[in-house]
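Here you go, one structure.
Of the protein chains in this complex, one is absent; all others appear in place.
Here the chain labels run A and B in written order, and each chain numbers its own residues starting at 1.
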Amino acid sequence: MQDIQQFANEIGLDLDLLACIQCGKCSGGCPVSITTALNIRFLVYESLLDALPELVHMEELWDCTCCFTCVERCPKDVRPAELIITLRNQLVESGKIPGTIGEALMGIFRQGNPLGLAREDRALWAEGLDVKPAREGCDTLLFTCCYSAYDVQSQPATKALVRILHAAGVDLGYLGTEETCCGNEVKRVGEKAMFDEMLVEEGKALLESVGARCIVTTSPHCYNTFKNEYGLEGIEVLHYTQVLARLLEEGQLKLSVPVEKTVTYHDPCFLGKQNKVFDEPRAVLRAIPGLNFVEMDRIRERSLCCEGGGGRMWFEGTNTEDRLAFQRVQEAVDTGAEVLAVACPFCLAMLADAAKVKGLEEQLKVMDISELVVQALGDGG
Amino acid sequence: MMSEKSKPRIGVYVCHCGTNIAATVDVEAVAEYAQNLPGVVQARHYTYMCSDPGQTLIKEDCRALGLNRVVVASCSPRMHEPTFRAAAQEGGVNSYRTEMANIREQCSWVHHDKEAATRKAKVLVASAVAKVTHLEPLEEREAGVHPGTLVIGGGVAGLSAALDVAEAGFPAYIVEKSDRLGGHVAELGHTFPDLEPTADWLAPLIRRVEEHPAITVMLDAQVEEVAGFVGNFEVTVLQGGQAQQIDVGTIVIATGYQLFDPSRKPEFGYGRYPGVLTTWELEQRLATGDLVVAGRAPQDVAFIKCVGSRDIQLGNPYCSRVCCMVAAKQAQMVRQALPETRVTVFYIDVRAFGKRGEEFYDEAREAGVRYRRGNVSEVYRRGERLVLRVEDTFLRRTVEHETDMVVLAVGMEPRDDTGVISALLKLPRSADGFFLEAHPKLGPVDTTTNGVFLAGCCQAPKDIPDTVAQAKAAASSALIPLIRGTVPVISETAIVDAELCAGCGMCVDVCPYGAPALDPLWGVSRINAVLCKGCGACAVTCPSKAICLQQFTPEQIMAQVDVLTV
Partner (left out) sequence: MSSDKPAALIIGAGIAGIQAALDIADAGYPVYLVEREPSVGGRMAQLDKTFPTLDCSSCILTPKMVDVGQHPNIRLMTYAEVVSVSGEKGAFRALVRKKPRYVDEEKCTGCGACAEACRMHGRIIDTFNQGLGMRASIYVPFPQAVPLIYTVDPEACLYLTRGKCGNTFKCKDACPADAIDFEQKEKLVELDVATVIVATGFDLVDPATKPEFGYGVYPNVLTGLEFERLSSASGPTAGKIVLDGKEPEDVVFIHCVGSRDPHGGIPYCSRICCMYTAKHAHLVRDRLPDARITVFYIDMRAFGKGYEEFYDRVKHEGVLYRRGEPSEVYRRGEKLVVRAEDTLLRRTVEVEADMVVLATAVVPRADEAQLAESLSLERSPEGFFREAHPKIRPVESSRAGFFLAGCCQGPKDIPDTVAQAKAAAASAMVVLAAANRA
């Protein structure tokens, strides 16, 4: 137990195993606890008893999505998910990680993105959008998630966001091919050394060198790590929904074209649970004329995880039959919504895929909030 | 020059405190060292100075050797200064010419190196000796007592305390904020562990209070201001816009608690789902017999415990002490009302500790209430029903428990207005926000303000028997000065040198007790010794150094400091 606790402290985690009273609040809320063998409460107990099985045999360690529901709810502040991150770190140290995760890490190491695509191609999505290079100086620095930049499914949302920000008169800059993965998931799959020594150290210098007043991220994951883990000085970090909500409130962004759709919204864990940004995405949706906004049952602090975080974008999970995203798209359909709005490229990928697999594509379109907003822009867009 | 009469003859007494001090400090060496300090006539060491023989040692030396000053090197003066002052007094030494050197908390308990600790202990003793040399004798003083007790709060605690005071023959004034007596308990239909209807015993209690000739009940009333000190409090009570003054000797605080607001735990969906209630709301439903949820009787009812308690994240690390039993009571009552309904209590630990508590828990299980160990993580909807997501820690499996009614066993919190009362009476609060008792073990109803006592849940969560016991305990403390008719008043007050006073009035502004006032005729400050608490705020504020605090004069303090800095 002491080894694990000490190791956790050494890698800068606030895990507090000794505080645990084994109440089960963590495991009860863990989204994958019913569908997989992962039992975080029991893992804490086994750690306390020095009775953990061989880590390599515990494939379920990679099931954790790092949604941090357990961390948010633990009454004794144990921070249970950090035990998983600690154990993953131990596995990473010994090189025993799932191959797909290894590949993603290699991709980041070589090309700055987990998809392993060429660094030179990172800014291809922006062609024709006339985004100012950040080096020319800008008020707001756009930071795109690797998926926002490379993934064809996400690119429309990224483009839409640029159009909206331009329409609102934001002085926007972009680092283009200089951008490198934020490392939020790198940290969570246990590659602490790479996160610290490569991504944060270089990334922090890069971001600060622009001299922007604020950074706007397309992904809650980048937002989370920049805001809470990078220690950026003098730069405000915002998720794009926060920026849009602010622009709407200040009247800089005007939405005039009705979007006659029934829309529901899925809270991303890294935006909602972990950073308490619940209201801004909803405010943006509600500001769209003609849009009929409906809520699902499990929202805000009780939102169901899409199962894409914590490295799960790179690892199928031990239960591919019964994915949370399947359940989630059904919940969205049950509200009568035609559109399931998301605010995260991971959620978009997971949920859109789920809608496809479940044959719900006709009924339910999974769209990023910016894709809806851009429709309401009118001429400006 | 000191007169021959007051030439210091000091006794120094070094305590071993068992091994608490002696294991880390060479007490013998300290005593030997003290023997050679200026003015010291006798220095001794003993296992427990506070014990009977230890005190006898001091008394006998005082008499036999004609001592006029005593230094005890032992623990913090917080506990034992009165003990040793009394011992010195009995030996014929003015009790204000005693000084304690704290060689336990400030030495033996915090050091490991015996040699260094012994060195430090010697310096601390020398410093106390230096101070005691300069101490002047002070008079013990007494003040009269207004016969009567103010009880703030008209719940079960306040009622019980007031009744004891009144029955012993003294007036009691109950000031209640709301428009009725009985507090939270009046809203309970039945009480554990006997399922007795609350009204059966509460109504007679209230009636006794209302009909008691010595008790004045003031409803819709609030304490606005409290002046004075133990034995002589002048209380301003505001009732219906009218202010009136009540003079009392003692005050019992029985302001109770407030319920935890479960909307602060969003995972339970309280306020979103009509089927999610608090134990408090279920109590009302049980009283009216209306257990219908969504148009029908629930087939399944689930209790969630520790809602707002044992939760460091919320800032409520403590256990609320009653919820386990409340849940056991209500679960049984639901079973009685709806025998076909499945009732499950989800828990972390079942805390059934009171008299007949464990038996009551046994009865609940016998009645078919299921207990499952697991802290429910969230509640959501599935069709018409609610789902509890929880790991049953015995099954080692997370389950979705479908139910119709979720009952949140909400804990107790300090009232929002605790700060107001705290400011009014200068009462400190403990880390949990409740009022702080003088000593957690031996002074559970006393406070740091003399004459002010705590009753019931304003000090910490409690069930009814413990509340009543504590309320009666507060009444006992409150009665002592009333029955005696006098109270001792502190003697270490501030005094003004009228020659030096420039009449600037800064002391008047700074004093929290309203003791100094400017003499209109001479334009200098006068300190009311009865109101002065000896805090010293005026002495350090006075720009002309005209005020000094007896027992802490510059001369005395500097003598003490000089030794330390050598």
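Please note the rule applied: a contact is a pair of C-beta atoms (placed from the backbone, for glycine too) under 8 Å apart; a residue touches a chain by one contact, two chains touch by 3 or more.
Since we're looking at a predicted model, the values are computed, not measured.
Chemist: Return the single residue from B:164, B:267, B:283 or B:378 that touches the missing chain.
Modeler: Here the residue in touch with the unshown chain is B:164.
Chemist: Of B:310, B:329, B:415 or B:533, which one is in contact with the hidden chain?
Modeler: Candidates B:310, B:329, B:415 or B:533; residue touching the omitted chain: B:310.
Chemist: Could you tell which one of B:32, B:261, B:300 or B:358 touches the chain left off the display?
Modeler: Among B:32, B:261, B:300 or B:358, only B:358 touches the chain that is not shown.
Chemist: Can you work out which residue in B:114, B:365, B:426 or B:472 touches the chain that's missing from view?
Modeler: Here the residue in touch with the unshown chain is B:472.
Chemist: In the complete complex, which positions of chain A touch the hidden chain?
Modeler: On the chain A side, contact with the omitted chain comes from 2, 16, 18-22, 42, 45, 48-49, 51, 76.
Chemist: Considering the whole complex rather than only what is displayed, give the residues of chain B touching the chain that is not shown.
Modeler: 17-20, 23, 47-48, 50-53, 55, 75, 79-80, 83, 156, 160, 164, 167-169, 191, 193-194, 196, 201, 205, 310, 312, 317-319, 321, 349-359, 362, 393-394, 396, 430-432, 434, 437, 439-445, 459-460, 464-466, 468-477, 479-480, 483-484
We adopt the following convention: only the chains that are shown with their structure count from here on.
Chemist: Round to the nearest whole Å and give the separation of the Cα centres of chain A and chain B.
Modeler: 48
Chemist: How about chain A: which of its residues touch chain B in the complex?
Modeler: 19, 21-30, 33-34, 39, 41-42, 69, 73-77, 297-298, 300-302
Chemist: Under the definition above, what is the set of chain B residues touching chain A in their complex?
Modeler: 266-267, 269, 306, 310-314, 348-349, 373-381, 389-393, 396-400
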